[in-house]
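All protein chains but one are shown in place.
Now for chain A:
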């Protein structure tokens, strides 16, 4: 329902830790916050190639979670409209310039028989990672 706002257009940059890969600011397309155990997937397709789930983490208000950990996180929530950071590692550093990013979020909503969530795809310029020269 907030699909078009999943990907934050000003939130795509190289990783802060210097490893190859990037960070993308994302929001949950839902009208309330959810405990992270109910966030089943935040899948990234970069330039038409799926980034394996084990190469991604979700940083929610400063805490980094792997997607193996998240099903058990029942004491931390991703708030409505809150920016989280989808951090991902790639084999090679990302090239400067524009990239095609697509994010699919799957949520387990208790009153719905099927998964909720949403999908967004945008073409975004890569910003340098924090601390790097522009």
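By definition in this document, a residue touches a chain if its C-beta (ideal position, glycine included) is under 8 Å from a C-beta of that chain, and two chains touch if they have at least 3 such contacts; residues count from 1.
FYI, contacts and distances are computed from a predicted model.
Of the candidates "Xylose isomerase-like TIM barrel domain-containing protein", "Branched-chain amino acid ABC transporter permease", "Electron transfer flavoprotein alpha subunit apoprotein" or "glycine dehydrogenase (aminomethyl-transferring)", the chain left out of this view carries the UniProt protein name "Xylose isomerase-like TIM barrel domain-containing protein".
Those residues of chain A that touch the chain absent from the view are 1-2, 4-5, 27, 31-35, 37-38, 40, 71, 74, 77, 79-81, 108-111.
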